[in-house]
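All protein chains but one are shown at their positions in the complex.
Chain nomenclature is as follows: A, B and C, assigned in order of appearance, with residue numbering initiated at 1 for each chain independently.
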Amino acid sequence: MKDQVQEFINQNEDEMYKQRRMFHRVPEVGFTEYITTYQIYQQLKGLSFDLFLGEDVMKADTRLGVPDPSVLFNSQERAKKFGVPDEFLDMISSGMTGVVARLDTGREGKHVALRFDIDGLPITESKDEEHLPHREGFHSTHSDEMHACGHDAHITIGLQVAQFIHEQQDKLTGTYTLIFQPAEEGGRGAKAIVDQGWLDKVDYFLSSHVGVKDLPVGTLGLSSSQFLASTKMDAEFRGKSAHAGLEPNEGQNALLAASATSLHLNGITRHKDGTTRINVGTIRAGSGRNIIADYGKIEFETRGETTVLDRYMEEEARRIVQATGQLYNVETNIEVKGKAINVACDEEVMSLVERAVQDGRYVKNVVPNVPLGASEDVTFMIDHVQQGGGKATFTIVPSPLAAGHHHPRFDFDERTLPVAIEAFLQTIIEISKS
Amino acid sequence: MKDQVQEFINQNEDEMYKQRRMFHRVPEVGFTEYITTYQIYQQLKGLSFDLFLGEDVMKADTRLGVPDPSVLFNSQERAKKFGVPDEFLDMISSGMTGVVARLDTGREGKHVALRFDIDGLPITESKDEEHLPHREGFHSTHSDEMHACGHDAHITIGLQVAQFIHEQQDKLTGTYTLIFQPAEEGGRGAKAIVDQGWLDKVDYFLSSHVGVKDLPVGTLGLSSSQFLASTKMDAEFRGKSAHAGLEPNEGQNALLAASATSLHLNGITRHKDGTTRINVGTIRAGSGRNIIADYGKIEFETRGETTVLDRYMEEEARRIVQATGQLYNVETNIEVKGKAINVACDEEVMSLVERAVQDGRYVKNVVPNVPLGASEDVTFMIDHVQQGGGKATFTIVPSPLAAGHHHPRFDFDERTLPVAIEAFLQTIIEISKS
Amino acid sequence: MKDQVQEFINQNEDEMYKQRRMFHRVPEVGFTEYITTYQIYQQLKGLSFDLFLGEDVMKADTRLGVPDPSVLFNSQERAKKFGVPDEFLDMISSGMTGVVARLDTGREGKHVALRFDIDGLPITESKDEEHLPHREGFHSTHSDEMHACGHDAHITIGLQVAQFIHEQQDKLTGTYTLIFQPAEEGGRGAKAIVDQGWLDKVDYFLSSHVGVKDLPVGTLGLSSSQFLASTKMDAEFRGKSAHAGLEPNEGQNALLAASATSLHLNGITRHKDGTTRINVGTIRAGSGRNIIADYGKIEFETRGETTVLDRYMEEEARRIVQATGQLYNVETNIEVKGKAINVACDEEVMSLVERAVQDGRYVKNVVPNVPLGASEDVTFMIDHVQQGGGKATFTIVPSPLAAGHHHPRFDFDERTLPVAIEAFLQTIIEISKS
Partner (left out) sequence: MKDQVQEFINQNEDEMYKQRRMFHRVPEVGFTEYITTYQIYQQLKGLSFDLFLGEDVMKADTRLGVPDPSVLFNSQERAKKFGVPDEFLDMISSGMTGVVARLDTGREGKHVALRFDIDGLPITESKDEEHLPHREGFHSTHSDEMHACGHDAHITIGLQVAQFIHEQQDKLTGTYTLIFQPAEEGGRGAKAIVDQGWLDKVDYFLSSHVGVKDLPVGTLGLSSSQFLASTKMDAEFRGKSAHAGLEPNEGQNALLAASATSLHLNGITRHKDGTTRINVGTIRAGSGRNIIADYGKIEFETRGETTVLDRYMEEEARRIVQATGQLYNVETNIEVKGKAINVACDEEVMSLVERAVQDGRYVKNVVPNVPLGASEDVTFMIDHVQQGGGKATFTIVPSPLAAGHHHPRFDFDERTLPVAIEAFLQTIIEISKS
């Protein structure tokens, strides 16, 4: 079957570039992927997979950081204008986006789960002439959203993998579960899918990320390490407004409290046991120049090389938010909006992938590991699979990058698509044979 | 004519309370007073005044802090829905709001200019049961705007004064210029009206503020002092975004720069020569939790008991913004959005007003001065009148206050309206006789 | 007797300049004025005054901010080397410095108390060629102490006043109490003298300050206003040390807590009701570069135009110290080290002084008031005298100044000495006649 993979890719190569560019044009941030979910569903519905949507995909109440109803509503309205039918939107409304596709070959074999994340980022895409998506006309059509992390590639890879499994189902064994996951950014969607049971009794779990490291196209990282455990939090500050000229001392300044918290969070002491991170990503406070602000909010995240280190960061952050509140005599509260943990990939699957891609046409070189140095909620899935006795890896498909992940000019080399697809398909075949 | 004033007020008392409540329901922030301007115009157009709108009222390019076109557009659309005709809106579009009304009696006499400010504040009005405008059903109909500084009273006073002048024009002498000024808040509108020439060759200038001090209704402050000179500024911070987990050191953090600037501005040293103020009223930075913010903005203001003290504050602020930019390696720029200066009222007019209100029915007690302790761009008008040899005062009509100015529960006693109107009218008559 | 004053000054003018320069050479900070007390005592002991030292002068335990025993010990040792006899030092040891001199004329009359403060400042005097005390060789002989506030003048004035009273005692009436007060700087000595009863049953209280305002020599300010109420506090921070490279997270950083407290104190919001001040004057934290500091200390002070405003500042400061402790997880405590309050001088004494200096030879011009804009613990004395029905003023003897008070190059024009002495003596005579 090795040859069929290459033939399949050869035939579909143009198609996959087009597909990726189509998704690139309509990025949607986490839990608002109404258009994206619809487009994935449209691609899958002609195939032999059982498809699941809405409540079947995720536990609604273990999602984290679901946007405000008004945001969900606006995105849904946008999807309507785009042409997504009302009856489809009804099935995935309130941010219940994403698709699970399952195919049982009917033949004894392994249960292989694959996960592809589908959300975009709240970044305004660059309109520099040098930015290829702009130059070649597949720039984001949503003004403040962008596929700046390659999830457009991940969707495409998932759809191509689905197509191949569909075509070759008679030659494959076991069961395939393809998870098109919403809201990976911020660590918000994976846990709710795990809680719905999709990762129970999985023998092999595979997921992947394009980019990450600037290596020549054709390189495959058999695993990733340095998944930073992470906690996403919002802190709110409630003070008292007052006229800034007439009675400044009557105010309780929520803006200064939010600002000081940002600085003090940034100063959390490094930990002897390893890498930690802190970022206050957004701050909003105050309503008018001459009014002492009675409300402020920051969105921030901590990370740690291990789950213990992230807990250290989270606890420091909680103390700082509370104490800074007292410093400015304002009330504070903290809400957890997302989580990711730390895991290790299984050597066994790494070897299996390595065997599978030997003599590959697109995969020309393997490296055992590419450290991620970032957070990924795929860790909840890997952890669950491993707890159940299954094996998992998270491969990396490096690419020269125009600019780093989450940058307005982020862009990867599209020729990573065949590399990633070849790796997935050959691995599936390798497992199927085992 | 003294008696005619009391008769006039007596007849119009109910009407003036209704009028004030009508204006209270439709607050519009500076330069978006499309509905307000229209309603004032409607009230005035049946009278004998020459009315001026748009470019006739203000020099467009010396206005400060004009909102973004999209904000102006939305307010104009709202005005359309409210029923303001397109042709009227065309005359005042792009934020050229406000009305000037002029009546020349044809009889030799003084040129008296009166100024009434008409804008609301970006404050969400309280829905507490105790808040009278809510309880009595004249709560703001605009979700984030509120007449929280009594300008609804000022408009009403102005319209009543206009009505009286119109009715009594045959008994009055000289010329009357009534200025319904937009965008007092933030010190943004007065200068552009001065620049259009409306304060040239004015003999007497009168303006007034309700509230300010919690004294019994019936008190009149013959003048105000402690006009704080003020500068309104926006500072922007432009850094570089980066993935907060993968490459934190690659970012140039505009959020931390904006936050640190807020704290450092707040720490500008007090000045030996008198009262100063600093307030950072709003902060906005960052687009996503896990992205290092590449943009931040603060809106702030300085004040000083004298123009020199405000200049000290402004210079300190400029140094701090620039240095904090260097501290975080981000680019900064500052834009001035509003200005007010410091002036002194003329004793001569104070005496004149005092004589005028003797034996008043509504004015029961005078105090020579109520310190304002805040900024008012009426100072540009007073200064210009005084430069031209005219005399000016800014009277205060105190009232018990439910909550301070610019507070979501701000409310004054409506019975200040007849007090203020009596003072204006008797003063006009006193001047007319002189 | 008017003429005798002028004659007295004329005869003693050279002597008083010498005397002042002698005191200038041996500045001693508050409660360490061992040499100064001895020298004052030596000058007074040949006169007809009853002299009081040590426990007779002050209540030991209501002194504030007494230096550490080791500091007192070193100063006492220095005084020994200087030649102050052991038996004298025994009477004033443990910081019980200062002298009270009392003369009862035996004739009915008023009880007049006069106060002269005697301490120096912890400032290293300038060695600029332009600095007159350096150029003319009477520079401080104590390396880190300096008479940078003119108390050397005050001592001299007090001694001259004592000499005159002694000489003219037969022509004077009532009783004279001359208080040579230690530790004015920091508001530490006056209260303890009041508590000893020296200001009970005083009819007239007079004290004075040279400098303050840059007016021509010969000017006399009949009173002072704007005594800032003030609280002097020390805050200590106790954390936990740790190796900064090996285990940074194990420390509790007292240095950062002290630093952050300094910044946050500096940001206490201005108060609508008037002038306030905050200064963190010293910070000390940490023992080694690579050790996380387990101890830090700041010395700071608040001030307010009124006692209420100072209380606002003190309460804000207490909250900030405590909250910043929590922010850095360190223990904090605050100790009050000094206090001054706000008072008003009596018009009656001002008039009396004005009459007294009419046709003065050295006083050429009077101004009713020179605002102090600083703190003075003479306020405790004035307040106590006024509580008991007496009258008080604090006159100002302005001088062109080479540099401001508390500056390493501070210097006043010595010709203010005859001005001040004439004012005191003529006032004493005026009172004596009344």
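Methods note: a contact is a pair of C-beta atoms (placed from the backbone, for glycine too) under 8 Å apart; a residue touches a chain by one contact, two chains touch by 3 or more.
Because the structure is a prediction, the values reported are computed rather than measured.
Trainee: Touching the absent chain in the whole complex: find that residue among B:74, B:326 or B:358.
Mentor: Checking the options B:74, B:326 or B:358, the one contacting the hidden chain is B:326.
Trainee: Of C:111, C:142, C:272 or C:303, which sits in contact with the chain we cannot see?
Mentor: Among C:111, C:142, C:272 or C:303, only C:303 touches the chain that is not shown.
Trainee: For a quick check of understanding: of C:19, C:75, C:230 or C:432, which residue touches the chain that isn't displayed?
Mentor: In the complete complex, the chain left out is touched by residue C:230.
Trainee: In the full complex, which of C:206, C:220 or C:285 touches the chain missing from this view?
Mentor: C:285
Trainee: Which listed residue, C:27, C:373 or C:418, touches the chain dropped from view?
Mentor: Among C:27, C:373 or C:418, only C:373 touches the chain that is not shown.
Trainee: Which residues does chain B use to touch the chain missing from this display?
Mentor: Within chain B, the residues touching the omitted chain are 246-251, 253, 256, 260, 264, 267, 269-273, 312, 319-320, 322-324, 326-327, 329.
Trainee: Over the whole complex, note the residues of chain A touching the chain we left out.
Mentor: For chain A, the residues touching the absent chain are 263, 266-267, 269-270, 272, 274-278, 373.
Trainee: Take the complete complex as the reference. Which residues in chain C touch the chain that isn't displayed?
Mentor: 121-124, 144, 185-186, 228, 230, 232, 241-248, 250, 255-256, 258-260, 262-263, 266, 277, 279-293, 296, 299-301, 303, 337-338, 372-375, 404-408
Note that in this section only the chains that are shown with their structure count from here on.
Trainee: Measuring from CA centroids, which chain ends up nearest the centre of the complete protein set?
Mentor: Central chain: B.
Trainee: Just the number, please: Cα centre separation of chain A and chain C in whole Å.
Mentor: Inter-chain centre distance comes to 68 Å.
Trainee: Suppose each chain is reduced to the average of its Cα coordinates; what separation in Å results between chain B and chain C?
Mentor: Taking the average C-alpha coordinate of chain B and of chain C, the gap between them is 48 Å.
Trainee: Send over the residues of chain C in touch with two or more other chains.
Mentor: 267, 269-270, 272, in rising order.
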